[in-house]
Every structure is written in structure tokens, then in C-alpha cells.
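Shown here: the complex without one of its protein chains, the others still in place.
Labels A, B and C are assigned to the chains in the order they are written; within every chain, residues are numbered from 1.
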């Protein structure tokens, strides 16, 4: 087959990139080789636009065992335990086939975890959809949620948290980010680096079919009117096989049979074999006749680029083949010795006794292109005077609008479709600030959250980047954990545009600043560019997945109000920032202006104060104040505790709207009972933490001084109305 | 009391139930579905999960496993069998319990805590529920809507073979408290001899006060203390 | 008028359910099973007496709701 310009173009390779290929390999690539380059050099595998900036993230401290660069990050959680976690996007496939796209997204991230030798113990998801009025939204939402549930539930891993958001900017580019978390022994982590020459290369899992050929390139291409044509590249997930693969791999990992292991994710066999060999600075030789195939007459090109799910590549210590084979066969999985490691530093593929590809591995990995793309600073928005515009709105009416809006509705319609209690270690289910899972057999736990704030990032990517890290940190603090590390999924538009690239650069800067200040390293992550259709990009959406440690679960905190007659305190200063708030969006339909400022000193100081109060058992319940402001946070605490509250605005420096709906950062609401209030406030004062006592808990009703008095059950109904109504389940 | 938990490909509550059995001092062994014989035991547990991915029909393919003949024989000899969630579905497909389990009324998976009432406590599984008016346990299933024709329903009611019904927090058996559309709010049933119990809720997931309760413990305590 | 539609996975698309069913049949002793593929069946009752019109409608329905053409095909039959 002659390699024409059209073919090169179809592989997403630019003319100058093709020239570079020829100079690197000193020959014209054949079609198989071109396909391999296309897979390895696209954005998804090469990170060619993002690499430069990802390097600037803080990725280390003394708890980090493995930072970015492996299948998942690993952190030390004491007593020989290690936590393994990562987040990944499956945006494009989910838009095309919501159920399978989302399901295989979960499957992929689970494999990233168990390849490291960890048993997955929790899943989280962050999903963004277009406006609820957009014709595709209902079907997409339904499909994505049942796909996430369908996969995770079947494998038997609890989903303990997540977020669901709606915004016009995702109308034609939904986001499906899935995070998985696993538990391993500190000294039994498995890596993907090949070692030793002449060691057997093993293929295990499902048979290879023609699924998702060029899926990775699709994930790196902007949608256009011809997307229909690209359609058959979606894969079907088989969670049952995943479960078997999980058990078989963990069984084999009990001894030292495995030298290296890597799942076949994006770009399948190509990226897994290239990455394993390159990391070990070795060569690899594969006989494609030994690949277990599902269809007849599959070509080398198809085998190398297929993205069939539920497959793994292993390098075994030679001599262990029989033992390994027994285990995989017991679980009913394919097992095939497909090649060996060599000292050639080349990828060599043989088929029907002929060499069909031979490429220097360096050309696919270290010599892959890296770009320093042009970028432009974001034009951050200024404040305009809005005072006149909102004062006439009644507080209760406004609040009701917020409560029934899709973004602020209670999300149990979503998370009840996820098994949250399998494994019997879920101590905090979805619905709180973080999900909490117990470390099996011990009295310690891990708090987990995923957060994003695209509105803030769109208005000011630097501030937004900072804010979202802080929000995740706050969610971890609020359940009584000690935040340890994060993973991040950076969802952006087309990086070839300087404006989008600017959003990316500034967001990373913000994330870096916050992570550095909070000693909250980034241990893994994923970048998803080209979330853009017909020139319209999504709002920049960095999703932060974060983990915290609760050393003693008896100190875990929840947000539900515990008793009547205790005090309610706002921790942190309320300045009344309303730009980018839910109040402005849902009530005034006003979307401009800057996001709230983040002061990292206050963030840390307030967070530490909450930790101290919790450690001294002075707090009944705690909740961070995020979108929606004090009133929404308080209502959520009351509804979940089935106990009301009576509050009074403590000062008149700002308007009541600003006080109740302002989205100033670094704040928490805490419930403290009479006998502890003195000690608690002394601690706050001593640590220079600003606080206000705004009222007391009471039976059944929420009462805001002079403004309204309403039954909790009414608020609760409003808050759970939207989803049921949308899906006609009333 | 000795037990055996059968592990099918795709079972995922096998460990959880083994942990519960151990906690309540029941000597347990795990048995792979491909075996043909059971170890000596008084109680067999078919755990929850997704045996064979729940492909085709839930529980159906597991009911064709090699070990099933031994399970049937165990029942014939009067041995105890507990099927939880997917285990209940397997018992139905095996014919050890009557009726069928259909998809949840709202056609979506449901994972949440529910309230239950124990209607028959005179059996090896439920003795300790005597102390509790309303029980709280989690459910997590897609196909838990128990369906039976009116004759069978009548028979179950008349012979006191309904072990659990869904109820509200106060113990009222009302349709609002029925999470999945089960006939007569049925959450679990016994066979005629009352040595087989199938139930959708997961007792093994709530055996510890640090979770959201420990109502599941009572089932394991009942089993531990039942005469063997 | 009653029309049936059968929705199947495209030929090259993995069918996990069919795979398990054929494996199970083999385990049950049906050793001459080569392959099983599973699909969905719909029986649609329409208020429409014109055959051609009814068929057109169902065709439209298949495209708009019952199948995702990314991974599935459909066939239609008058009953």
C-alpha cells in the first residue's frame, strides 16, 4: 500500500510530523508503522501539547511513592498500606455511545489500578452535560449513569462519590471523568518497566477484535460534521471479564512471577508494548500470529491498533509461564506468549514468518514531538455594579429557584444507581462532602472526593485552578481527614488555539500554586484536549480527584446536624462575593464577573482549625460552604440530619443576599454544642480564625431572621424534585 | 455451625459474606463453582454479585454450574441454604425457591438502605429478629422485583413463607416503601421446609456500628446459635 | 398493525452476553455450538393500516430510538 498524503492526513499526522518520522527511522514507514506512529504521536498518548506544563506541577513529598508517569499514582498511607489512584476521561466515546463509552471509561481506570498490584476499593465520577433543555441531554445523562453503574456494580467496586453538572458549554461535548482508587501493600507495587532480556511477553484477557481501531486518535480529534463516519470506533465493555481479569491478576501477583505489567488501554497493544520496552530501555519482539483474535483474518494493523477492552500485557520471569497460564485458564481467560524482550531497543513485529514492522522505540517515545504551543493570557472579567439589580429579589423565592435547579439539586437519582456499599467498607456514602471507605480489617479510612468549577475557571483560569484544588481539600477536611494527594483530569478545547492553550497554562499554574502551598502533590492525571465542536469549546474544566487519610474512624465527621439546641458557626470570613455564584446564575441569569478570590493562607489556616476542632471532638457536624453559599450549605446539613435551624445575619456590613448566597472561599459551617462552644471558640481565636455564630439548631424548620420560616420537608422536596421530574418518576 | 460459600465467576460479595461468617464464629470454607462436592457443612451461602455478569438472565447461568447438584442434594437432606441478592436469583433459577425476580420497576439499579419487617422469625435464619420491629439493610440490585402469580402469592402468605417485606421507617408495609415493585412488598422468601431463604437485601453489609448500622448481625447470630 | 424489529450488535462488535451463552451451552454438553449472538427484539403495534407507511415509521423509530448505529444494526419484519 502506498502511503499517500491523504493516508497520512487520515492518521492525524501533520506533514512536518511525517518528515520527522522519516528522519527518525531513516525510511518510509509502511502502513502498519504509520498506524503505530499515529497512535503513539497523537495527543492522547504523547501529551505533546501539555507535557511542558505538566512538568511544572508539584508531584513529590515524603508520602509519594509513585508520582505521574505510571499507570496510577501511589501514596503511603502508613502501616505498610499504599493507596493507588488515578482519574481518566472518556468524553468523546461517551458522547457517541453513552452507555458503553462511560462503562469502558470505568473499566479502563480500574485496570490502571489493578495493574499496579492494588485491589480497587472505590470509584468516583465527575460528569458534565449540556443544558438540560438540549435534546440530547436526557439520553446522554441516562446512558452515562447507567453505564458507569453497569460496569462498576458488576465488577463489585463501590462508587462513593462524584459530581454531576449541566452547562451549555457541554452541549456537544459532554465530560465523563472516572476515578478509581485501590489498596496495595507498600512493598508489593507492580510497575510497567520491562527488565531483563529474553523474558516472555504475555497477552492475557479478552480476545482481540476490531473494536475501537483508532480510538485514541479519535479522542484527540475535534468533532465535526463527519463524526458519523468515525463512529464504529466505540468499544463494548465486558465487566464480567474485567472481574475475572482482576482476580486472575491479583492471584498471580501474590508471588514474583511478574516483572512488569501494563494494561492495554488507548492504542492497545501498540502503546502497552512500546511503553513497557521503552521504560526498560529494551527492545521487544512480537509474533502477531500468537495474538488471540476474535475475528477471522485480522490484519497486523488491526491487531496493533485495536482497543478491545479487558486485556493486559505482562512480562514474566521466564519459567513462570506454566504457573501463570494455569491461573488465567482457571478464570477462563486467554493466555498467550506473544513475544520476548530483546536488547535491540526496537519494536519488531512478525507475522506469517515475515517481519512486518521494525521501529526504533525511541522514535515512538522520547523522540515523539513535544510542542511549545502559543498561548494567550485570559482576559479576566471585571466587576460591574450589580447591587441595584438583586436587592429586590426575595430571599426565599430566590433560594427555591436555586434548590430546584439541576446543578444544585440533590443527586441521589444518580448515585443510587451505583452500588455504594459492596465490599462492606463504605463508611460514608455519596451525599456527604467526601466518600469514606474503611481500609479492610482496620479502623482507618480514606476520604475521597472529585471536584470541578468550570464557571470559575472560564472567568479566571488561574484563580479557578487554585479554587478547585482548595475545594477538594476542603471536602476532605470536612469529613475529618488529613488531605494527602490529588489526581487531576484536565478537560479543555483545542490546544492549537492560543486562547485555549492560555486557559490550560493558567489553570495549571493555579493548580500548582495551591498544591504547593497546601503540600498536596499531584500523583497522577490525564489530559483531554479537543473537547470542542464546530469551533465551540467547553469551559475549561479541570477535575480534581483527591484523597485524605482518617487515621481513626472514630473521628470521622459527617455533615448531618446531630442535635437540637447546638450552635451553628460560620468559619472563615464572608465578604459576599456574588459574581459567578449560583444566585447570579439561577436567579438573575447573570454569568459575568470574576470568581471569588482564593487566599491560600486562610484556606490552610481555616482547614487546620477545623482539623483541630474535630480532633478534640468539639464538633457535631461540619460542611464546607461551596456553590450556593451559606444558605444552601446549611439547608443540606439540616435536610440530611432531619433537624432544623434558626439563624440571624450577624452583621450588616453586607446585604443579606450577599451574606446568604455569597461564594467566598475557605469557609465551613460547623455545629457545636453548648458544652463545647467555649473551648471551640477559644481555639479559633487563638489560631486567628475568623468565625461567626449565626444561630442554633431547632426542630423541623429552617428559620432565617425576618426573612422566612419553612419546613425542612418542603425544602427537601424541592431539592429532590428536579431529577424525578426530568425522568418522569413522580 | 459450619458453612460453605459458593464462589461463581463474577460473585463479588463472597468475601463480604465470608468476613461476616468469621466475625460471628461460623466456620466457613469457600467452594469454587466447578467443584462437584461440598465440604461437610450445615449451611450453604450463595453470595451476591454478578455471577457470569448477570448475562442472559440474572442467576441463570450460575444455576447450571457443576456444584449446583450438590447444593440441591444438600437441600434435600435438610441442610440450610441462604441466597443473598444474586444468590436469591440463583435459587429461583435453580427451582429451589418459586417465583421470578424481574427488573426493578423504575428500570434502574438501586443501591440504598431500606427498611424491612421480619414476618417469619421461626426459622434458623431469622430467630434473632424477634427483638427488632424494623430492620435496616442495604439493597443493591437491578432485578429484585419479586413476581409470582396470585396462587403462589396466596400460598406464600398462607403458609407464612414470606421472611421479609419492605416497610417504611415506622414499620408500615406500604407501596411507597417498596423500592422495586415487588409483589406484596416481598424482600425475601422461605421454601416450604424453611431451610432455604432467599433475600434481596444484604445482611453481610451491615454488621458493624461504624457503618450505618448492624442489623445484618442478627442473621449471622441466629445462624450461629441455631441447632445443627 | 404489528411490526417486529430486531436489533443486533454489528458483526465486529464484541457481544459479551452471546459469548457467555455459547460457553455455557458448550459446558452443558452442546458441543456443536459454533457461536451465539444476542440481540433485542421489539414488537411494535401501530395504529396504521398501510403496510408501507407502517414500515417506514418503524424504520424511523429504529433509527431514532431503538438502535445506536455506532454499534448496532436493525432489521424489520411485518408480522
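We adopt the following convention: a contact is a pair of C-beta atoms (placed from the backbone, for glycine too) under 8 Å apart; a residue touches a chain by one contact, two chains touch by 3 or more.
All values derive from a computational prediction rather than experimental measurement.
Trainee: Can you list the shown chains that the hidden chain touches?
Mentor: Within the full complex, the chain left out of view touches B, C.
Trainee: If the hidden chain were put back, which residues of chain B would touch it?
Mentor: Its contact residues with the unshown chain are 56-57, 60, 64, 93, 99-100, 102-103, 105, 107, 147, 181.
Trainee: Considering the entire assembly, which residues of chain C contact the chain that has been omitted?
Mentor: Within chain C, the residues touching the omitted chain are 6-8, 18, 21, 24-25, 28, 30, 32-48, 57, 61, 64-66.
The rule we apply is simple: only the chains that are shown with their structure count from here on.
Trainee: Give me the residues of chain A that touch two or more other chains.
Mentor: 238, 240-241, 332 - these are the residues of chain A that touch more than one other chain.
Trainee: What are the residues of chain B that contact at least two other chains?
Mentor: Each of 52-53, 55 in chain B touches at least two other chains.
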